[in-house]
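Here the complex is missing one protein chain, while the rest keep their positions.
A, B and C label the chains in the order they appear, each numbered from 1.
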Amino acid sequence: MGDIRSIGIIAKATSPHADETMHRLVPWLTERGIQVRVQEDFSMLSGDQVTVVPREMVPEQTDIVIVLGGDGTLLSVARLVEKTEQPILGINLGSLGFLTELGIGEMYGSLEEVLSGNFRIEERMRLEANLVREGREIGHYQVLNDVVINKGALARIIDLEAFIDGQRVTNYKADGLIVSTPTGSTAYSLAAGGPIIEPTLDLIVIAPICPHTLTNRPLVVPGDSRVELHLASDSGKVYLTLDGQEGTQLNKDDRVHIFASPKKVKLIRTGAKSFFEVLSTKLYWGQR
Amino acid sequence: MGDIRSIGIIAKATSPHADETMHRLVPWLTERGIQVRVQEDFSMLSGDQVTVVPREMVPEQTDIVIVLGGDGTLLSVARLVEKTEQPILGINLGSLGFLTELGIGEMYGSLEEVLSGNFRIEERMRLEANLVREGREIGHYQVLNDVVINKGALARIIDLEAFIDGQRVTNYKADGLIVSTPTGSTAYSLAAGGPIIEPTLDLIVIAPICPHTLTNRPLVVPGDSRVELHLASDSGKVYLTLDGQEGTQLNKDDRVHIFASPKKVKLIRTGAKSFFEVLSTKLYWGQR
Amino acid sequence: MGDIRSIGIIAKATSPHADETMHRLVPWLTERGIQVRVQEDFSMLSGDQVTVVPREMVPEQTDIVIVLGGDGTLLSVARLVEKTEQPILGINLGSLGFLTELGIGEMYGSLEEVLSGNFRIEERMRLEANLVREGREIGHYQVLNDVVINKGALARIIDLEAFIDGQRVTNYKADGLIVSTPTGSTAYSLAAGGPIIEPTLDLIVIAPICPHTLTNRPLVVPGDSRVELHLASDSGKVYLTLDGQEGTQLNKDDRVHIFASPKKVKLIRTGAKSFFEVLSTKLYWGQR
Partner (left out) sequence: MGDIRSIGIIAKATSPHADETMHRLVPWLTERGIQVRVQEDFSMLSGDQVTVVPREMVPEQTDIVIVLGGDGTLLSVARLVEKTEQPILGINLGSLGFLTELGIGEMYGSLEEVLSGNFRIEERMRLEANLVREGREIGHYQVLNDVVINKGALARIIDLEAFIDGQRVTNYKADGLIVSTPTGSTAYSLAAGGPIIEPTLDLIVIAPICPHTLTNRPLVVPGDSRVELHLASDSGKVYLTLDGQEGTQLNKDDRVHIFASPKKVKLIRTGAKSFFEVLSTKLYWGQR
């Protein structure tokens, strides 16, 4: 990738550290000749080299996007750069995340590296999901972590018939089902008993949530599989949720098709922190 | 207990076998001199010894109650006999349950035993739950299986602070929490990773649903413990559900107090089928 | 319990902190008029009020026993006081344990309390195990944590037929089986997927190790149950281990009978640290 001349910054405006960090980071970048785009929450920073735009337009015409926030913020930014595919540098304003594994203390050092070209791009698989009702596609979504079908709190157990590449897997009787990327394997899927997948792999994890059939263990299938889920029961409110952030209600006999997106998420990596170091920190490995 | 002269029958009217079973069972009982009470769905059976009443009045003035249906039907009947404490004989119209462990084929043999007095009463612990909002009790419930706090499908992870006998346990960050009796240990709690508890014990199981802290394993505490749950987060819709059948929405800072009920559920047992035989059948033990 | 006049101290002599701690602790006690008994590793401390004896004789004629070491040390001391039933005060020389929940920093404060009578005794259930070969009892053991039947590393999967109070549970096909007290529920049983049991309860946990039948989940039965295990397979070397410390090889058709001991282990508790606080610390609750 060529020289970095323009950077978009999207911050979790409600974070207590966002404001202070932005007030220091933006001048730091402009002093280095970078054009900066920020969201409207930071209009006070407007200036010669700093353009203020609506949040969803921040990535436009930028070379990379800095995310200041947690993993949730980064997930939402991943959606914004779906078409333009800018690399993302995640900086965590709070406790470190799996996606935002750099803290504020490491930010400037890391940016020096990035501006000098000393970084690599780590590509992460995305999933797309089509929601089909009565034969018509009524929704299309893409995620970096997971596509989840989940019963409402008052609904009865749901019956989800699953197919992979047209072959029937089983009817899951469960609270729900998580279809996850390797990136998502350390998020909701892990809490549901799924394995930890090296995040650059090209795989799909299918993990049931509280299955009544205790032998319905998490399943790992090739990244180019087409997963089809059919809501076979009418058991009250059931929802499709995307990266834990967007959702829509499902009807009986709705079908959800899930498959790898051709578009990857590009994460900027500097330094030598390995995936296993992040795991060890987040999961208290090496301690009891 | 004395001679059985009157029996209430509550059937799952929507079961395909309910009608036929009722048409044979009711005459079988009246021929043996038993007074029978049935719910309005079976008004065609009305007669000299057969009184038709609303479902919730079936147990009144009867010596025992026969439940025809699944475990869900029995759970709902358990609530009806809370005060009058009639023993319940569960007959499963479909595949066997943990509570309704007799099939239709075993019903008449079992009833012969019951009418001859050859049976024992197995007492099962119930839980009571008080819902407290802004210092005032706004709901009171009792269950045979479990009290569950569960997030809605679109809600974020919830933060539930738990206390036992006034001592803080932890703040669970999870999809929800199941507080279960031993009877409930083979229901939802099992699907969430809880242990199997011998059902006549006097214990409370606390099992988190998809906890983010992976070390938050199910906890077994004395039956006379007072469990207090405090909804510490404002993360969207969160519900309190009782035996998976009734529910109510919770607000931030609502508190739920859970403790053993002085009233037991009395199940009628005939024959020698042990709890472990039921487990083996339901969980395919002895097979792979 | 009356005044404390004599104290036995058993230390894990190989711990790097044992020596220094003993050199300060023993004079601290004798200055307060206490008669002290120590094991031969600390014969240099011999004196007027300090008697040096073999390790297993340290508890004799003492009012309480102080254990300096980890949970393993305390388990071994629990066996020494089986008959004499002295209360035990556990001090951890390293990272805190479940049984030795006080650190060196808390030791003197805690001992002040103990000498002033400001403490309570927490009774913990023990298990006894009889090993029966060809109808004859050839071994008798007692444990505070667990009785384990485990296959050797090169043995094939074992087949263990389990009975509770004479009722057959199932044939476990597994690497082994853990029969644990509530105290042991936070030790090996937890690693095998067992629940956490409030430690003063009177219960037995039966947790299979890597069962091939995935639905063979941990089972909690009453403390007065008689568990009988029958080694039904001839699959190579299989061992009975007691508290992870002693072991003996089993033959095909050996039977192990396990039941609660009438003798409890008495732990001395000072201060207000609850079981849940210990759990939170040991299991990183309240963190991710």
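Everything that follows uses one rule, which is that a residue touches a chain if its C-beta (ideal position, glycine included) is under 8 Å from a C-beta of that chain, and two chains touch if they have at least 3 such contacts.
Source: prediction; values computed, not measured.
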| item | value |
| --- | --- |
| Left-out chain, listing which of the shown chains it touches | A, B, C |
| Touching the absent chain when the full complex is considered, from A:S46, A:T84, A:N118 or A:S280 | A:S280 |
| Among C:K151, C:R217 or C:K266, residue touching the chain not depicted | C:K151 |
| Among A:S6, A:T30, A:T213 or A:T248, the residue in touch with the chain that has been omitted | A:T213 |
| Residues belonging to chain A that touch the chain removed from view | 164, 167-171, 185, 190, 194-198, 201, 203, 205, 212-213, 215-222, 225, 274, 276, 279-280, 283-288 |
| Hidden partner chain, residues of chain C it touches | 150-154, 156, 174-176, 188, 190-193, 209-212, 214, 237-239, 241, 244, 247, 283 |
| Absent-chain interface as seen on chain B, which is shown | 95, 214-215, 217, 282-284, 287-288 |
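As a convention for this text, only the chains that are shown with their structure count from here on.
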| item | value |
| --- | --- |
| CA centroid of chain A to CA centroid of chain C, Å | 46 |
| Geometric centre distance via CA averages, chain C-chain B, whole Å | 37 |
| Set of chain B residues in contact with two or more other chains | 190, 212, 283 |
